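These notes are about the structure you will find just below.
One protein chain is absent from this view; the other protein chains keep their places.
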Amino acid sequence: REWDSNPRVLVNVGNHFDSKRSVFKAPRRGIYSFCFHVVKVYNRQTIQVNLMQNEYPVISAFAGDQDVTREAASNGVLLHLEREDRVYLKLERGTLMGGWKYSTFSGFLVFPL
Amino acid sequence: REWDSNPRVLVNVGNHFDSKRSVFKAPRRGIYSFCFHVVKVYNRQTIQVNLMQNEYPVISAFAGDQDVTREAASNGVLLHLEREDRVYLKLERGTLMGGWKYSTFSGFLVFPL
Partner (left out) sequence: REWDSNPRVLVNVGNHFDSKRSVFKAPRRGIYSFCFHVVKVYNRQTIQVNLMQNEYPVISAFAGDQDVTREAASNGVLLHLEREDRVYLKLERGTLMGGWKYSTFSGFLVFPL
């Protein structure tokens, strides 16, 4: 799944990704793989992006270089999700000038439990 | 799959990766996961790497730091491929001094459709 200010969803089998809210909702219990790459354009801020499972942050990524035109905060993780669990990205710190352009967020079921 | 100027292919089950041209050709319709990490050695250029599906760029990654010895342009995505679709990396901007050393490109079928 990929999006920007006007998100473009590349793959959404089963339609479990709510592209309006950019939230993935688990269709069943299992192990899921997620990864994200959030691109920050040139500015003087450090950004922190959290991958959220329901209301809780699971992993974080940072991008803080001041002399770089574009830099990405990336990370990936395996999660054990229950049915209906929600997974989404949250910009914890900083702002994204130009929106989520070039940023990606992907996930898939590795195996059900 | 990993390669450099003289690419070294670590995994190529089914032989669907053409290591001479560094192009993956989908053996069947389905959802595939791809990720890449392209390492740039110290120089004064910004690089942009595109992941291409046939003739079209799908996602991009950037590396542009001037004071860093090695920096990576990374991204990953899920793609819906038809049989015979080709997926490969293209250096859209900049040059890689030292070739594709330390760079990786991996993909696998998540599930068939």
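Labels A and B are assigned to the chains in the order they are written; within every chain, residues are numbered from 1.
Note that in this section a residue touches a chain if its C-beta (ideal position, glycine included) is under 8 Å from a C-beta of that chain, and two chains touch if they have at least 3 such contacts.
What you see is a predicted model; the values in this text were computed from it and never measured.
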Next item on the list: With the full complex in mind, choose from A:Val23, A:Met52, A:Val77 or A:Leu91 the residue touching the hidden chain.
Entry: A:Val77
Margin query: Suppose we count only contacts with the excluded chain; which residues of chain A make the list?
Written below: 31, 33, 35, 46, 58-62, 64-67, 74-80, 110-111, 113
Check: For chain B, which residues lie in contact with the unshown chain of the complex?
Finding: 1-2, 10-11, 13, 33, 35, 37, 39, 65, 67-72, 74, 76, 102, 104, 106, 108
